[in-house]
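One protein chain is absent from this view; the other protein chains keep their places.
Going in written order, the chains are labelled A, B and C, and every chain counts its residues from 1.
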Amino acid sequence: RAKISRNRVLQIASAVVILALLFAVLFMYSEGVDFYTALYWAVITMATIGYGDVTPATPLGRAVAMVAAVAGISTFTALVSVLAEFFISSSLRRMMGMH
Amino acid sequence: RAKISRNRVLQIASAVVILALLFAVLFMYSEGVDFYTALYWAVITMATIGYGDVTPATPLGRAVAMVAAVAGISTFTALVSVLAEFFISSSLRRMMGMH
Amino acid sequence: RAKISRNRVLQIASAVVILALLFAVLFMYSEGVDFYTALYWAVITMATIGYGDVTPATPLGRAVAMVAAVAGISTFTALVSVLAEFFISSSLRRMMGMH
Partner (left out) sequence: RAKISRNRVLQIASAVVILALLFAVLFMYSEGVDFYTALYWAVITMATIGYGDVTPATPLGRAVAMVAAVAGISTFTALVSVLAEFFISSSLRRMMGMH
């Protein structure tokens, strides 16, 4: 079971990378900026830092930002949950003498 | 029990949507912006991103922002807690052979 | 035990309010702004939103901001932990037939 959880952590990490690339491409086209600026925006947004040095000016770009906000929080919550489950399983196994 | 938790996740997700719409309307009236700008502000605030491209200028708008900040964190914490409970129940059932 | 956890949630909520007032007073004096602006800054900072419309300009004010950042995250983590403990105790009691 511990192995399954480790795989799931990797799955979520992959999901974060794929989403960051996807949102970067969507932002690049809706806001007309270069890819590196769009990727920087996506990472700073999904990490919920939001400096405000790169922000969406168009209605479409703002829609992308709102979806990225929800996705960023969701994947973060998923990561926390999976780590919680991982430690709970380990604690339970240790408590019950199943080393 | 797993079903109850799934319902609770939906309840919290609904609460987030209703709060976002409520804060958007309050911000729209206190700051005199259009609904889409106010909704964009509410989502970016509740996600704790806070770009700073749309911020409250009036004392009333700042009060709305402070309440939205507390509400955003509370619903996020509620979501994390409910997901933690969901995974704990599942782990316990599996550990005790109640597949 | 569930009662103890409820008390602890209240304790942490009180700690957040006291810290917000304390950081607001420190920011008010180091940055020379009015109390309401300082309170708005403290809440937006401790919620990790950080719009950037009110930011410290002095070295002392920046030190206050750094301490508020660490305090905001700590109290948030404390709240998540206490809620996790609360739900774990409840789940365990229910699983073991201690309704």
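We take it that a contact is a pair of C-beta atoms (placed from the backbone, for glycine too) under 8 Å apart; a residue touches a chain by one contact, two chains touch by 3 or more.
Remember, it's a predicted structure, so these values are computed and weren't measured experimentally.
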Query = Looking at the whole complex, which visible chains does the left-out chain touch?
reply = A, B, C
Key: chain B residues that touch the omitted chain in the full complex   = 48, 50-52, 84
Ask   = List the chain A residues touching the unshown chain?
value = 36, 39-40, 43-44, 47-53, 76, 79-80, 83-84, 86-88, 90-92, 94-95
Ask   = In the complete complex, which positions of chain C touch the hidden chain?
value = 1, 45, 48-52, 55, 59, 62, 65-66, 69-70, 72-73, 77, 80-82, 84-85, 88-89, 92-93, 96
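What we mean here is this: only the chains that are shown with their structure count from here on.
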Note = Matching A-B in over half of the residue-numbered contact pairs, the equivalent interface among A-C or B-C is B-C
Message = Need the CA-centroid distance for the pair chain A / chain C, whole Å please.
response = 24
Note = For the pair chain B and chain C, the C-alpha centroid-to-centroid distance in angstrom is 17
Remark   = In chain C, the residues touching two or more other chains are 48, 50-52, 84, 88
